[in-house]
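Left out: one protein chain. Kept in place: all the others.
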Amino acid sequence: MDMIFSAFAEVLSPFPLIMNLMGVMVGMIIGALPGLGSVVAISICLPFTFGMQPLQAMALLLGVYCGSNCGGSIAAVLINTPGTPQAAATSIDGYPMARMGKGGTAIGWALGSSIFGGLFSCAVLVVAAPTVASFALQFGPLETFGLILMGLTCISSVSGKNQLKGLAAGVIGLLLACVGMSPFTPDARFTFGLYALDGGMDTVAVIVGVFAISEVIDRAERMLHEEQGSVLSVDRLKMPRIADYRGRLWNLVKSSIIGTFVGILPGTGATTAAFIAYGEAKRSSPRRDKFGTGEPDSIVAAESANNAVTGGALVPSLALGIPGDPVTAIMLATFILHGITPGVRLMADNPAIVYGIFVALAVANVLMWPCCCLTTRMFNYLLKTPEPILMGLITVLCVLGSYGSRGNINDVAVTIGAGIVAYLLRRSGFPMPPIVIGLVLGQQFEMSIGQMTLYKADLGWWEYISASPIALCLFAVTALILCMPLLRRLRTRS
Amino acid sequence: MKKEDVISGVLLMGLSAVLYTQTLVDPSEIMFEDDIDPMKYPRMLIALLALLGAVLAGKGLRLAGTVSAVPIFSRRTLSVMAVLFLYAAVFTTVGFFVSSFAAAFAVAFIMGWRRIPALIAVCGFSMVVIWLLFTYILRIPLPVGTLF
Partner (left out) sequence: MNSLFKRLGLAFACTLLAAGSALAAYPERPITMIVPFGAGGSNDLPARVLAGMMEKKLGQPVVVQNVVGAGGTQGTTQIAQARPDGYTIGFDPTGALCLQPHMKKLPYGVDSFQFIGMATQQPVVLMTSKKAPWKNIEEMVEIVKKAPGKYIVGISGKGNMSHVPVLALARHYGLKFRYVPYRSTPEIMKEIAADRLQFHADMPVALSQYDVYGLVQFSDKKVDNLPMPNSADIGLNKNFIMWQACIAPKGIPADIVKVLVDTMREVVNSPEYAEAVRKLSMNPWWMEPEQAQAFYAEEFTSYGEALKEALAN
């Protein structure tokens, strides 16, 4: 307990606090730029950490981590461009709200849920890290496969009335993930002989194209058919009142739990967490019929889940020294640069730094509030630009963002191509989120199928699967999710 | 008949046919003994896509058509697509400055902005700001082409 108090004192002393604040602000702005996400934000800040004390460095990086997670949703709500992939689920209801002139409220919901999700996962991290981390170890290829299968069922929940088209879009996403090097042989696939495609489709490049570029093309014509011009401008961020959360509290807690767990488990990440939570909210929310037309419930689910991943991903990183995602991998690398060995002994050997991280994470979540208000204000100025000019600038920023996300010049062509195709699909009634789900989960999905085949070797499939109770559970839940609509229909009929 | 469903269904089937031919490309000579066939999984996906396309087209034939007030292809959307296409094509060779300036200008122009001097000023100014932002603050080098 003393440890926590002294950690509080240390983190709240001026310099680490300033680092934390700067991290959140920088992360928020970079996250809000289309295409540039957590990994880019953190690698930008990485060189600055070389000269800092370990705790200051961690405060900076944790701030960037949380900030970029939240910043992505600002762009998702206001310009229908998820700044980061994990904000894709937020735009489903956030953007319709912004179109109705309630952008500030939508961001308020997003921010409130993000803070709750972040603090929730932070609490789990503090209380139960070692216990829960050993649970993460039980997730091998088979269990990961089960988890991904569960994630893929979200394709159905985000597709609304167009189940068939949603499924087709999901398959297209999975196929996009196949482009490039096969994970099992040195062959490149679906490259049509172009070397440029060997690197595969970058998730970020495709998402920026699918959401933002297609929106630009769509607006070009649609703005002629609308009576008023841009209604996007928000006056300012409006936090929901506590009373507004009545009836949404369980959704908030449930989504935070989903986010934390997906964060702890390897191989999937924040985007999946957001979509699983969205799917769950859509199944259980009393306002599920309004999903997709600007219902705060869906923002609450997506945002609390994707920010809860931060604390979850730190669980295996701090307890076992095994990073849960690329961002925590960079954090652990920073440890090594400062001569601290991450791993099972970290908590025993360097309790001060570990408690410092707990506190810094919590503080970063709280600091998101003022930073988000400020960033929204800045975005607001940008949105006051007349729509044609705004669309021109968005086009340029999107292309640069997709280029900057992994520095690959070919990704520019991918973004534009994805945008044009997505526009055509969109106008033919295909939902866009399934493409993202397929693309994000595709690689790991194929990987886990191949790994399962290799691990299983001469065993029979049933023999192999039945050895894992976790996998059986996951399969059962997946089956249940898929059968639910049918059961519900049967019940209403009788 | 719901036209766009039929067309997209047929196109999906066409796409799966094209992708299927890509799975028949000769694998490289280098094969390790425990290699998994890299094309098995995508082939299953392709088959599923073709099936979905067929169902979509078939169902579309029986559904009543709807007409959207906003045309899919119009002069505006087609020109924006053309601009984007060109932008991607020349981005690296011409360099960030010229291509991005031209793209931002053209998109705004197509969308009906006619106050040219103001547009040039805004576009030019934003490009410089973006360049400074990327190069010095974000430290992401932008491609510098023959013209800049």
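For clarity, chains are labelled A and B in written order, and residue numbers in each chain start from 1.
Going forward, contacts are C-beta pairs under 8 Å (C-beta built on N, C-alpha and C of every residue); 3 or more make two chains touch, one makes a residue touch a chain.
Remember, it's a predicted structure, so these values are computed and weren't measured experimentally.
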item: Omitted chain - touching chains that are shown; value: A, B
item: Contact partner of the left-out chain, one of A:18, A:52, A:128 or A:181; value: A:181
item: Contact partner of the left-out chain, one of A:46, A:87 or A:481; value: A:46
item: Given A:71, A:200 or A:442, the one touching the chain that is not displayed; value: A:200
item: Residue of A:162, A:350 or A:408 in touch with the missing chain, whole complex considered; value: A:408
item: Subunit A, residues in touch with the chain not shown (by the definition above); value: 39, 42-43, 46-47, 50, 136-138, 140, 180-181, 183-188, 195, 198-200, 202, 266-267, 316, 320-323, 326, 329-334, 336-337, 339, 341-344, 406-410, 443-444, 447, 450-451, 454-455, 457
item: Interface with the unshown chain - residue positions in subunit B; value: 28, 30-35, 117-118, 120-122, 124-125, 128, 135-136, 139-141, 144, 148
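Everything that follows uses one rule, which is that only the chains that are shown with their structure count from here on.
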item: Residue ranges of subunit B in contact with subunit A within the complex; value: 4-5, 7-8, 12, 19, 22-23, 27-28, 30-32, 34-36, 38-39, 41-42, 45-46, 48-49, 52-53, 55-56, 59, 68-72, 74, 76-77, 79-81, 84-85, 87-89, 91-92, 96, 100, 103-113, 119, 122-123, 126-127, 130, 134, 138-140, 142-143
item: Of subunit A, residues touching subunit B in the complex; value: 30, 36, 40, 44, 164-165, 167-168, 171-172, 174-175, 178, 182-187, 189-192, 213, 216-225, 385-389, 391-393, 395-397, 399-400, 403-404, 407, 409, 412-413, 415-417, 419-420, 423-425, 427-430, 446, 449-450, 453-454
